[in-house]
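Everything on this sheet refers to the single structure shown next.
Every protein chain except one is present and positioned as in the full complex.
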Amino acid sequence: MSQFLRRIISLPIQSIRSFHSFDDVTPAKYISTHLKNGLGSRYVCQLQRLTIQVCKEFRTSYGTREWIANDLMNFARQHPYVVVYVQPRRHRAPNLIGEYLSGDRQWIPLSNCDRQQINWWVHSLLTQQGDPQWRLLKQMHTDSPSIQGIWTPFTNKPNDLITRTYPDKDLIEMEYPQMTATQQIQELFEQQKTNKTT
Amino acid sequence: MFIRTIPKFVPDNIHHDKEVQPLYNKVNNLVKDKYQNRLFAVIQIGNEQRKVTTEDIICKGDEFHPTIGDRIRFEKVLLVGSSDFTIIGRPILDRNFVRVEGIVIEKTLSQTQMDYWYAPRKKKVGQRHFLWRDPLTMIRITNIEILEPIPGTNQSNS
Amino acid sequence: MVRLLRYGTIFGPLKDRWRYLYKNDLYKRRIEAGPEPERFRSSLINWNYDAELYACTHRFGEKMNIESLRNAMTDASFLNQITKQRTEAGLAATDQTTLSFTHNEELAKRGEEIAENFLRRALQFWYPKFPKEGIDAVMEFLISESTIADISLKLGFKTLIRCDGPSPRPKMLKNALFAFIGAVDENNDRSRAELFVSDFILTHLVGKDINEIWHIKNPMGLLTKVLEENGRQAPESRLIWATGVSSVLSTYIVGVYSNKEFLGKSAGATISIAEEMAARDALRRLFETDEKRASIPFDKLYKHGLLIDK
């Protein structure tokens, strides 16, 4: 089954690791950020430290070793605000642990991942904010929902409604009444009159 | 059935200008008083339109090349307005006229979504699970400003 | 997800008796051991304090000496603890001259001064008509220990602070943040420190209404006072609209006018509430702090004319 999944899905198997079981509903929230990040003159990367746990011998951490040998120095040079720890552990599966500024922690198993996938996961942790999986209730967040004023039932209504006593005779009739046959006859009659006089 | 008059289209441009120029001037004067009134805009991002003001976050649910900390300028601005006026583009506003900027603050994955298919067949043949997570990009709008008077008016350069 | 259970299978304590007993025992022992004690982050194996400090300087884009940052992150309680340990060990060198670092009290004072000064100037610059008491209230909110400690926590200072306990108290978090601002001022120039304040402390106002941070007790009284100062007539409130008057969900909309000039309006469940809220609305329109007012341009305050030193 797992091999079948790998064939159809481009992301590595770890991507579908769900924090919550499928029997329960995933907890939901609105979009939020820590400390209104991105608003001032600078942006703060939320990933504080990255720990790569790796075995020097096992085949499962082959890709991880490759990544460390080839890409780690480059990564650390490009992102000096992230502290990277490499923690060799004998005969254990490789792991990636990200710790964030807000105190959250993300853990990703890297068994049997190749170099590209590991690079993808490291950058995925780098660009995240650190909070666990959520279902987003809305695709946007705003603090000022309306600038031109929120609609109320009395927008675009006449102002004298409070001064009237109900039932009011002026408000019973239609606003744009239909032309009745009687009125048409009367109009024709008046036209005839004016024609005769002229 | 209802008695209703539809205003006719008047090709007379001079008359139109006479009526509309004072309105343009009024809006231009409002715009000169920069940063006093909050502006909002309707921008197009990835085939969908979003109404944004400064400081709000929009979520783009697809692959998106910029990474965190990248500042983006949205060039497809359909509409910009404040509490007193609204300027609508036909269909988009000039890029020299209005500037809407954002910053990518987060690139994450959505919750794990599941598609389950079942057909009553033999063991394990008629079952298929599909599990996936969508990439999400959170963009914060940092700046909306009007750079110059409305194009096509007396006060504008063009 | 759902599996059919066969008849005849055994679950629970009757199947694999030894495993049941073993797991039960483990569970009981874990309960007996109690919750795991809080540990210093530095006690874990993946910890390099110098690297952390180096990363911290780059995180906020400030060029500063590592030693001054180390001083800024050192709390007074840490120093006390060290001297105490040394005296207990019988070492003579307990005074600060022999230690290579100091604590952050002085830097914190310096940072707090900068922050207070800048915040007051920025608020007065952007909301010129907002009265002084209001700005005081907003300042009090921004400088308060809970706010600053929260900011400090979210900036990741929790693990960097050196103090006597594994988790720093709010006071220590606050000191650390202000000390960081002081250190920025020490290493770079004043404007850089003020930019830091505007980026991380002033942005705490986003999504909050400053009219609500400053709670006015008698809005109608204040409105009359403000109008008198401006030489205008006293406010009078009028009922604009009401619906469902004798029902449970009644709504009144009351407007406030001065000499037939519109000041503000608001809705309320009763007339008195609506009137009070209308007065508040009129006040925020007069002070130009209402919803349609643009938010503070955090990165462009200097561009708009806020001077660095005054």
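Going by the order they are written in, the chains are A, B and C; count residues from 1 in each one.
Everything that follows uses one rule, which is that contacts are C-beta pairs under 8 Å (C-beta built on N, C-alpha and C of every residue); 3 or more make two chains touch, one makes a residue touch a chain.
To be clear about the criterion, contacts and distances are computed from a predicted model.
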Undepicted complex member, UniProt protein name, chosen from "Mitochondrial ribosomal protein L13", "tRNA N6-adenosine threonylcarbamoyltransferase", "DNA replication complex GINS protein PSF2" or "Exoribonuclease phosphorolytic domain-containing protein": "Mitochondrial ribosomal protein L13"
Where the missing chain makes contact, among the chains that are shown: A, C
Of C:F78, C:F157, C:W241 or C:F287, the one touching the omitted chain in the full complex: C:W241
Touching the absent chain when the full complex is considered, from C:R59, C:H103, C:K158 or C:R280: C:R280
Touching the absent chain when the full complex is considered, from A:L72, A:I97, A:M140 or A:I162: A:I162
Hidden partner chain, residues of chain A it touches: 150-154, 157, 161-162, 166-168, 171-175, 177-178, 180, 185-186, 189
Chain C residues touching the omitted chain (full complex): 209, 211-212, 241-247, 249, 251, 253, 266-269, 274, 277, 280-281, 284, 291
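Please note the rule applied: only the chains that are shown with their structure count from here on.
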Chain-level touch network, classified as line, ring, star, complete or other: complete
Inter-chain pair with the most contacting C-beta pairs: A-B
Chain A and chain B: spacing of chain centres that average the CA atoms, whole Å: 16
Whole-Å gap separating chain B and chain C, where each centre is the average of the chain's CA atoms: 32
Chain C: positions in contact with at least two other chains: 206-207, 291-292, 299
Overlap residues in chain B, where contacts from two or more other chains coincide: 38-39, 55, 82-83, 142
Interface residues, chain C side, partner chain B - complex: 206-207, 288, 291-295, 297, 299, 304
Complex interface listing, chain B residues touching chain A: 1-4, 38-40, 50, 52-53, 55-59, 61, 67-69, 81-83, 86, 103, 105-112, 114, 129-133, 136, 138, 140, 142
Interfacial residue positions of chain B with respect to chain C in the complex: 35-39, 54-55, 82-83, 142-143
